[in-house]
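For this depiction, one protein chain was excluded, whereas all remaining protein chains were kept in their positions.
So, chain A:
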Amino acid sequence: MSKIIKYVIADILRNRIVIIYTLFLLASSLTVFSLEDNNSKGLLSLLNIILIVVPLVSIIFSTIYVYNSAEFIELLVSQPLKRKSIWLSIFTGLAASLSLAFLIGAGLPILIYQPSTIGITMLLSGIILSVIFVAIALLATVRTRDKAKGIGVAIMLWLYFSLLFDGFVLFLLFQFSDYPLEKAMIGISALNPIDLARILILLQLDVSAMMGYTGAVFKDFFGTCPGLLFSCVILLLWVGLPLWTSTRKFKSKDL
């Protein structure tokens, strides 16, 4: 299994797209930090990169990679290897290399310019989001045979998580504004890993505004140990569930 992981990682790291992705992250995070005279504005721009670009690149790249390695996977399957370990190796390879790209591209500037709790939270959120969207991408690919359709599904999923879901929540908020929604919002935010990551960062970044009444409800929840544990568990579930489903599907898939 480790041999396959090694091969996958080596293959991906040689890939031009990942190098460009790393350089893009590096360039943009260095610019946002050095152009803005106050670091908090830099962090805001970086927040957008983490919440939008990282999931997008992770999901699209992983989808395309899996489709492109269809022959390689077929070859591996013909060997005396467990399907489960093949699939998990591909996942590990993708997740590791995209996390590494993020770590170098955005992590280094963060650690240099903003080695605070906010910075570390951003760094960890970026990494977990990379991993989550690799897992979601694998689920999308294993369920659709056609490459074009698969990529389409991946893009739709990204659009859903980063835009449509929030629009839907906003709509709910307006419709049910007469009801106390604070607690329900916490539950709803668990349905979207991007939201969960964003709230964790927001609690650090806009802490003063979040201390208002409603914010305090979120702060009381997410800012405490059980809340933090809850968010971590949910985020890990967002890795685990899609991965588990896709592995099961891959085991019985007719290649």
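Just so we're on the same page, a contact is a pair of C-beta atoms (placed from the backbone, for glycine too) under 8 Å apart; a residue touches a chain by one contact, two chains touch by 3 or more; residues count from 1.
Keep this in mind: contacts and distances are computed from a predicted model.
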Per UniProt record, name of the chain withheld from view ["Xanthine dehydrogenase family protein subunit M", "ABC transporter ATP-binding protein", "Response regulator transcription factor" or "Nitrous oxidase accessory protein"]: "Nitrous oxidase accessory protein"
Option touching the unshown chain, where A:Ile9, A:Leu51, A:Met122 or A:Leu138 are the choices: A:Leu51
From A:Leu98, A:Val153 or A:Met185, residue that would touch the chain that is not displayed: A:Met185
Of A:Ile59, A:Leu157 or A:Ile199, the residue in touch with the unshown chain: A:Ile199
Sole contact to the chain not displayed, among A:Ala216, A:Leu241 or A:Leu255: A:Ala216
Missing-chain contacts mapped onto chain A: 38, 40-41, 44, 47-48, 51-52, 162-163, 166-167, 169-170, 173-174, 177, 181-182, 185, 189, 195, 198-199, 202, 205-216, 218
